[in-house]
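Note that one protein chain of the assembly has been removed; the remaining protein chains are unaltered in position.
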Amino acid sequence: MSSIEFRKDLFADERDDDLNEIGKPTIRQDIIGHVTGRTRFYDDYLFDGLLHMRCVRSPHHHARIRSVDFSAAERMPGVRRIIRPQDVPHNINTLLSLINFGRDDEQLLSTDKVSYMGEPILAIVAETERQARDAVHAVRVDWEELPHVLDVEEALIPDAPVVNPEYPNNTFDYHALYDHQKLRFGDVEAAIEKADFVVEGEYQMSPIEQAPVETCGAIAAPEQNGRFVCHTSTQALFFSLGTTAKQLDMPSSRLHFIGGTVGGGFGGKVDSHHEPLAVLGAVLTGSPVKYTWDRTEEMRVGAPRGAERWRLRDGVMRDGRIVAREFTGFFDSGAYTRLSSYAIIKGSGHLPGPYTIPNVASNVYCVYTNRTPATAMRGFGITGVDFAIECHMDKVAETVGMNPIELRILNAYRDGDMKAHRRLAKNTALIECCQVAAQKAGVPLSAEASAAKSSEGGGIGERADIPETITDDMGRIGDRRQREIPTEPFGGATNRGRVPAGTRGEAVVAAEVQDPEMQIDPTRIGHSVSQAAGTAAPVEPPRPVQPTPPPIPTPQPLTPPPAPVPAAPQPTRPQSAFADPTEASPAQSTPYRPDKPFQRGVKRPGVSSFISGTRRR
Amino acid sequence: MTKSPVQFTLNGTETGVFVNGGANLLDVIRREAGDLAPKLGCAQGGCGACTVMIDGETHLACLTLAETVEGKRVETATSLANGPQLHPLQKAFVEGFAAQCGFCTPGMLMAAKALLDANPSPTREQVTEAIAGNICRCTGYEPIINAILTAAAELRGRISA
Partner (left out) sequence: MTVHKGRGFACINYPIGMNLGGDPSQALVHATPDGKFMVTLSAIDLGQGMKSVTRQIAAEALGVPIADVYVDTADSDTGPHDMGSFASRGTHRMGNAVIRAATEARRAMLDAAADELEVNASDLETDGHGNIQVKGAPSRAITIEDTAIAAQFKQGRTLSGRGIFLIPPSEADPNTGEMSPVTCFAHAALVVDLEVDDETGEVTVIEINSAYEVGRALNEKLVEQQLIGGAWMGISHALYETTEPYYPDRSHAPGDFVEYLQPSPGDVATHNIAVLERPAEDAPYGGKGPGEMCANPVLPAVANAIYDAVGVRCDRLPITPEKILRGIQNNGGAQPKGAL
């Protein structure tokens, strides 16, 4: 039997516990519906004359489609419509184009080739699910199998098969510059040289299925007045609506999406593939159409939590202090981008875990392989690297001969510490969690570890400082197609630059309330805030840039490209932030510089003018 | 395709439907009889979301041919409440926070109902055994097991009272 206790004694001075409704164990609003079976999930909306959709899918990891013959399927009983790729008005998308991140790289129904087993090329609408299944089996496809690649690091070899034509390097393009997301804080190599121990490890998380008990699906039907209603299991109603509007080239005002009650999601219901197809089916047949995955599709075609491979290298002092940590990460995105590239940014901002380490570097790759595209799942972008970090912490503890919990408390981040992504830590509570867990399990801690507090000892001296940081320009887009490049940070880099100590931009905080009437009285929120404005996050005061020696002119760091054209207003960086070291000295090598600003999320007419690996030639 | 008539009692009500050959009971209950409580989770007999009771025993409706329930008594989670009065199992699930998304709940309740009908004083092990065919991805099962034991105790109390 499990137990739960609320340690109200901890952080009691930061909290007001006499709120009226907040904190109470009020029964769930939806629970009566759940236990009486009256809760209505998307499939609990019944339509007369409902048609069923099934997809013809690739049996190969990677293959060219020579021809598709659906003449027999078309004549089968109950078949109402064969939906071909050319029936999809805008047959290319990437999920995060709705926030202008990444390039359209995935078709709803694929035309020329397939890049994973299970990729859909045709959708068939029939009167019964059985008839739709039978018709799918009657479609004849002439496939030309292509060489495939399944391992993330094999996919980075220059002559590896190209999985995703939009990204011929088999890597997502970060910031129109690199084939990976960088994190650079301090000088990892110098610190590792001075460390007493170097601890290395490699960690791997295999793909994991979200496995909600309700599979993903949608039912679309013609509504009155030329609109279409869509009942969906989506985790993101307006993502699915927006994606449908884009792919069907239909004003969003003609779409009426209903959801909000979902039979488990865990991240597996954000990809918005069912809604466009179901609505398209309803448009083309004039009837209600259901498109849902069966359980096997949910497990094999539905995007899993992607595999991740992480390599860690720590520089550790004899007393247990970690002075440097280097990461190399590979996210297996599968054949298309979906959300992996975004999760990598989230993951990079998370490094080096909840510890204050003065020198951190990471390269993280979003790699395309010939497998089911990956997507979000509970802890997305973090679960895999937390597994790596925390297994690694135990290796470090063993190396220095310390109690693993005390090692963590020693290195734990505290209020006021500078994190590797150059924002100050606040509201930290790792130490207290360690202490309480140890106490509950009966693990004795040293007096020092027991006395440590998150609110004390942080933000002092170099803990709060941004060190001079070494950068490099390895892994520029297209480089890998031409020659092999080490994946780890600085691996043989010759071009190095230095970002002066103290350099940082401004923290982005919540937008102000549009009307003061919406601003809750700060005395009614149950905790203190640092500004009278209320719930908006406090603006970190811009730290003065510390006096630093002028940037070392050689070797020359790269010049960033012109700023991408943003779709939404971008926060302006104060000029102290990231004072571009290249502006101080003229370019010595010819840096990569695209001739046009690159607008993210937009597929240019015809062949992309910004295909990775070809642009530089 | 010819349809054949099937008559059965659904949650105490005489029900008659015409079904296609090979139609499964889950589809018939949901689409023909309009009782949406049992859910389709896998159609493979692997998740238990469609669990119903047929003549007092649990069956997976998705794997049951509709024609085989001719003349039988079929009960779904809809049958549990007595009008507005929740069944002790339902009450225990509500108060014990034994559901999150709620998709497995109707099937889980029927597995529990069948257990308590047959064995009013189950051990914890017997409860876990009884719901071993029902997958819940949200709760970690423990609140469900606790709720079933709570309901069992309440039902025993009612009987002895």
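When the chains are written out, they are named A and B in that same order, and each has its own residue count from 1.
To be clear about the criterion, a residue touches a chain if its C-beta (ideal position, glycine included) is under 8 Å from a C-beta of that chain, and two chains touch if they have at least 3 such contacts.
Nothing here was measured: the structure is a model prediction, and the numbers come from that model.
S.K.: Kindly state which of the options B:P38, B:P88, B:G107 or B:P143 is in contact with the chain not pictured.
M.R.: Within the whole complex, the residue contacting the unshown chain is B:P143.
S.K.: Using the document's definition of touch, tell me which of A:L46, A:A451 or A:M518 contacts the absent chain.
M.R.: A:M518
S.K.: Please identify which residue in A:G201, A:G286 or A:G457 touches the non-displayed chain.
M.R.: Checking the options A:G201, A:G286 or A:G457, the one contacting the hidden chain is A:G201.
S.K.: So that we can see where the missing chain sits, which residues of chain B does it touch?
M.R.: 42, 44, 46-47, 97, 99-103, 125, 127-129, 131-132, 135, 137-145
Here, only the chains that are shown with their structure count from here on.
S.K.: How many angstrom lie between the centres of chain A and chain B, each centre taken as the mean Cα position?
M.R.: Each chain reduced to its C-alpha mean, chain A and chain B end up 39 Å apart.
S.K.: What residues on chain B touch chain A, complex-wise?
M.R.: Residues of chain B touching chain A: 30-31, 34-44, 46-47, 49, 76-78, 80-81, 86, 89-90, 93-95, 97, 99-106, 109, 135-138, 142, 146.
S.K.: Please give the residue numbers of chain A that touch chain B in the complex, ascending.
M.R.: Touch list, chain A to chain B: 1-2, 25, 27-28, 30-41, 43-44, 46, 211-215, 262-266, 294-296.
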